Each structure stands twice: as C-alpha cells, then as structure tokens.
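Excluded from the complex is one protein chain; the other protein chains are retained at their positions.
Up next, chain A:
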Amino acid sequence: MMNAENRRTAMLLIPISLVLIGYVLYPSIETIIESFKSQDAFSFKNYEDFFGSKASANLEALWNSVWISILSVFFSALIGVPLAFIFNRYDFPGRKFFSSVAIMPIVLPSLVGVMAFMFLYGEAGLVPNAIKDLFNLSEVPFSIGGVSGILIVHAYTMYPYFYMTTSSALRNLDPSLEEAAFNLGSNRFKVFWKVTFPLLTPGLVAASLLVFMVSMASFSAPFLLAGGFRVLSLQIYFSKINGDLEMAATQSVILSVVSILFLLFMRWFQERKDYRMASKGIGAHRSEVNNPILKWTMVTIGILSMIILLLPHATLLILSLVPEGAWTWQTYPTAFSLENFKLLFEDPNIWDPVRNSLVMSFIACIGVFVFGIITSYTLVKRKFVGKNLLDILVMIPWALPATVVGMNLILAFNEKSIFSFGSILVGAYWILPLAYFIRFLPLVVRSTNAVLEQMDDSLEEAAKNLGAKWFYTFRRVVIPFILPGVLSGTLLAFVQAVGEFPTSVLLYTLDNRPISIEIMNQLRMFNIGQAAAYGMIQVALISIVIFISDKFLGIKAERSL
C-alpha cells in the first residue's frame, strides 16, 4: 500500500540514498576491491604482504597504533577524570574559571596543537631551552619527540573527552543516590566504588572507545612527531605517496575494520547499559573546601594546570609574532612584529590558502546543513524498512579514520564515474569540499538527531490537524524548532573543516591548497611565524564559533524547550 506518507518517505529517501551510496558506500567498496587487486587480477597478495614477514613494517605499524591508542586512553583518563571530579565536586576560589579553561585544548586544531607542542617542548623548544639556560645545563634536560611526543599530544588533546563525559555524568548524578548510600551506612570509599563509579562507567567506557578510535585515526601528531616510528594511519599516507595504491587500500581496509569494530562495540555497549536517571531537577552538589591548606593546594593545582593548558595557545600567539628569519639558529626568537598578520592581507600568495579553506568549508557546510537536516529528519521522524542500514551508512564516515576517507575518495574518483558526473575528481578543486562534506556529515546529523528526538511527534500532528500541508509544517514548525541545534552542529563542522589536515594532505592541489597544507609548507621552510599566524586564524575562528554556539544558540535552544 502506497499512501501519501509512504510516498513522501520515498521522495526523501531517494536523494539521501543516492548521496550516501555515491559518496560513502561506493568509495568504500572501491577501496575494498582495490585491496584485493594485484596486477589487475583478484588475489589475496596484498593481505599476505601485510601480515607476512615480507613487509613486517605494516604489522609493526598496526601494533604500534594499537598500543599507542591504549596508552592514550589511559593518560587521557588519568588527567580528565580527576579534573572533572575536582571541578564538579569541590568549591574553591576560581573554580568556574578553571573549569572553563579545562576544555581549552578543543580550540586547537590537531595540526596547530602539535606544532605548538613541538616549539614548546621539542628539542629546540622554548621550555627545555629555558630550563637549560636557567640552570646552566650543558644539554636540554628533556625534550619530546617520537612516542613520548605523540602520547603527550594525544593526552593533551583527548583528555577533554573524559573531562566532559565525566563532568556531565557527575552533574546528572542525583546526589540523593549517594546520600541514600551514606544513610544506609556506607563510608566515603564504599559509596564511591559501589554507587558513584558504577554510574559513571557507561560514560567512561564511551569516552575510552572514542579516544581509542580518535587516536587510532590520529594523523597530525605522528606526521610531525613520529620520526622513524610507524603507525598505520601514517603508513597509508606513505604508501599513497610512493604510488602503491593497492597497499594503501589494504592498509585502509585493515584500519577501517578495527575502527568499525570499535564503533559497533560502542553502540552495543551504549544500548546495553543505559542508566538514565528517573529523577528530575537535580541540583549541583558541591562541597565547599574549608580546610585552608587543602583549599590553597587546590587553587595552586588549578593555576598550574591552567598555565600548562594555556601554554600551547600562548606559544602559538608568540610564534605568530615572529617575522620570517627572526628565529632560525637562535635559541629564542629575536624580533617580534605583526608582519605575519599584515602579510596575510597584503600577499595574495599567503592569503590564498585562507580564502581556499573558508570557501571550501563554506561550500561543504551548506551541503551538510541541507543534507544533514533532510537525512536526520528522515531517520528520526519517518518509518521505513532499512532504517538501521541508513543509520550505519551515515555514521560510517564518522567511524572511518580521516586518512581512509581520503583514500576512499582517491580510489573512487581517480577515474570517471557517474557520481562525479563523468569527470575525474582527483586533482580537481571539488574533491576537497566533497571530502569535508563527507567527513563532517555525521557530526551535523548527530547534532540534528539530538534536537529532533526532543521534538514530540504531536507538534507535527498539531500542525497537520490545523490544516498545514507537509512542506508548510516542515518549514514553519520543524525547521525553526531544530535550527539552533543544526546551526551549532554546522558551525562546529565549519571550523573543523577549516582545520582539517589528513584528507587535505591526501587530496589537495595547488589551486585549492587549504590553510593546514600551507602551515605544513611554512614549517618545512622554517617560516614558523607565518605557520603560527595561520594557526592563530584557526584558533580565533574556533573560539568565535564556540562563543556563538554557547551564547546565542545555546540560550535559544534552551528557550525553545
């Protein structure tokens, strides 16, 4: 039976399926096919090579990726969870300020963050050298690089996942539960292990898996810091650069399998364990710290961690003020000026990447905005067979490491195809906006899903009951309701697209080279100041977006509920 509702669902599903099949499924399949090709014939040779003794580098890279990721989870949790406890459970001077600083790492795009760390703690970094000079040492006392560098950068950039999930879990935890446990005679220790911790586990596990996935996919940190150390995401890039597309495809498939397994495990776990609190109107529950020694210890810890957290941002700012040639062989920069920022607006060669990034991200974001709304609406509000399949299809680009998304596009569009309207996209301008679109589509769909799930079906029904046709209802009721959520998701996608490095480095051409590529080029030319100035632009953009989402969209979203 094909009634009006089903027809409408079908009309929505056709464009969604076309786009998802064309730009998500088809490229993935092309990669899988490529991985089974050897001299244009079907074979398992690539996989034999991967796991065989012939190229032990691959297996080593996979193993390195895994243990680096496990350690990243461990260190991120070690920083994030205690910080969340201190800032949410105790009240002391400056608590609010410190807790807002604690999420500052998220305003640093990965490449920029890694760069800041290199110049802070690297061999020629400011901190080791400052200590060396201060204490008249003959050598720098420590420096990061290789594995330690990757781990420190990972812990710094990924602990906010733990911090945020633990904080929100703690805020949602009904204090009466702990009070009930105390009332029944448990001591502090027991209450923590028997009540608080079990209620935090779903969030912690979710954060662990997320950090694991993100660090498996991590590209910028190993790219700049690894040296001879091999990780899988980087191996894909090297295989591609060396022209071995078949091996790059095979490595992509293996990395994808690991990531998707983790995604599935995460979904399964989240569905299995869902302690949603029944009680409403939970008040924050903080104990004031009265012991003066403890209080000032906490304030000191707060200030120290704030300094450590903000040092990369400060470094970036300082570096961006170093004009070209003012810091080459010297220990410290020798001059400061605004020249790098001036050049941005004066030298078209330097401005071009900024413009490219903004334009391409803008195009991609219009795409994710429109397509994200339609997809999310269809997923949440429409009934049809195969919904789970569509849901998985939309989330694949989220589970896939960025490097793999880039490889998929290369393998799918290095020849003519109907989805590229008969042209070769690799080497063309449009492939980067397309890559950004695919990369950040899940982000917008997820944030839109969240608001749409809040919207009761009766709202649409009420509009229909009052005589409104479907499109009128969609335009006047659904869109205004979800707009704040969709916009904040899209803005986030925009800034991430501006900072995107892994797909950019695989797909850019001279005409569309984005900021991140130019940062890399400037670093290669030891023009650190200009690279940092680019970084500052990205940081500023992200800060503005977070501010807008928080102040305007956040408030608006609250009011509409």
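Heads up, the rule we're going with is that a residue touches a chain if its C-beta (ideal position, glycine included) is under 8 Å from a C-beta of that chain, and two chains touch if they have at least 3 such contacts; residues count from 1.
The rule is simple: contacts and distances are computed from a predicted model.
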Exercise for the section: Pick, from "Cysteine desulfuration protein SufE", "Protocatechuate 4,5-dioxygenase subunit beta", "Cytochrome bd-I ubiquinol oxidase subunit 2 apoprotein" or "Spermidine/putrescine import ATP-binding protein PotA", the protein name that UniProt gives for the chain of this complex that is not shown. Expected result: "Spermidine/putrescine import ATP-binding protein PotA"
Handout entry: Residue of A:Arg171, A:Arg355, A:Lys469 or A:Lys551 in touch with the missing chain, whole complex considered
Key = A:Lys469
Exercise for the section: Would you indicate which residue among A:Ala450, A:Val477 or A:Ile548 is in contact with the undisplayed chain? Expected result: A:Val477
Handout entry: Residue numbers in chain A that touch the chain omitted from display
Key = 3-4, 456, 458-459, 461-469, 472, 476-477, 480-481, 559-561
